[in-house]
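One protein chain omitted, others in place.
Right after this comes chain A.
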Amino acid sequence: MLEHLELFFKSIFIDNMVFATFLGMCSYLAVSKKVSTAVGLGAAVIFVLAITVPLNWLLDQYILQPGALSWMGPEYADYDLSFLSFIMFIATIATMVQLVEIVVEKFSPSLYNSLGIFLPLIAVNCAILGGSLFMQSREIETLGLATTYGVGSGIGWFLAILAIAAIREKIRYSNVPPALRGLGITFIITGLMAIGFMSFGGMLTGGDEETKEDTTVEVQVTPTDDNTELANNTKIEE
């Protein structure tokens, strides 16, 4: 239970999709002009991530990983299909998005009206594919944890787009230099928000260290982590 909570908060705040890894920036910038549309897209992202990450976890575990095919018989045990993961993941995502769209349209027309136009956009949202690829590269251990990770990073993305949409609604009344209006100021605000989110970095390491050791998320190889290390090194050298 504790590791679920830890992964949940880590994926919302510390490894926030938008602020730490810049995933889903395109739709983040394009659909954040109004709070109401931002909420719609954000909800759709949570929904799709919660479905596709566990599904791709199953694919990865039972088809793609080196040796994953051993359930079919001992002669398949040394197959390694991991080079196919991009194409499998994106195909799963595209079909799931289509399926979700059809199901939602059938059973809940009101939800479809609010989410519907965003669903096709989501198939090509980097946050969705990124969620699955990070799930793979961080070697998340169980199906439950993969679901937690999907929901958590979806909520993180939702928070980010909600915050920037609210800020953009207000900033329309401010006196921004003409050349920065629109896109430029949005970039800079996002940068400042990302600096703010960096302060969550120590959230999970503040307590006792030994519970941290056995979590799987430690083995990540994101560029941001290398950067923090580099930055720390330079500080030590000083």
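As a convention for this text, a contact is a pair of C-beta atoms (placed from the backbone, for glycine too) under 8 Å apart; a residue touches a chain by one contact, two chains touch by 3 or more; residues count from 1.
As a working rule, contacts and distances are computed from a predicted model.
For the chain that does not appear here, its UniProt entry gives the protein name "Na(+)-translocating NADH-quinone reductase subunit D", which is one of "Imidazole glycerol phosphate synthase subunit HisH", "Acetyl-coenzyme A carboxylase carboxyl transferase subunit alpha", "Na(+)-translocating NADH-quinone reductase subunit D" or "ABC transporter ATP-binding protein". Here the missing chain is touched by one residue of A:F13, A:F134 or A:F158, and it is A:F134.
Considering the whole complex, the residue from A:L5, A:L58, A:A91 or A:M203 that touches the absent chain is A:A91.
Among the residues A:F22, A:Y79, A:Y112 or A:F200, only A:F22 touches the chain that is left out of the figure. Mapped onto chain A, contacts with the missing chain fall at residues 19-26, 29-30, 83-87, 89-91, 94-95, 120, 123-126, 128-130, 133-134, 137, 177-185, 187-188, 190-192, 194-195, 198, 221-224, 226-228, 230-231, 234-235, 237-238.
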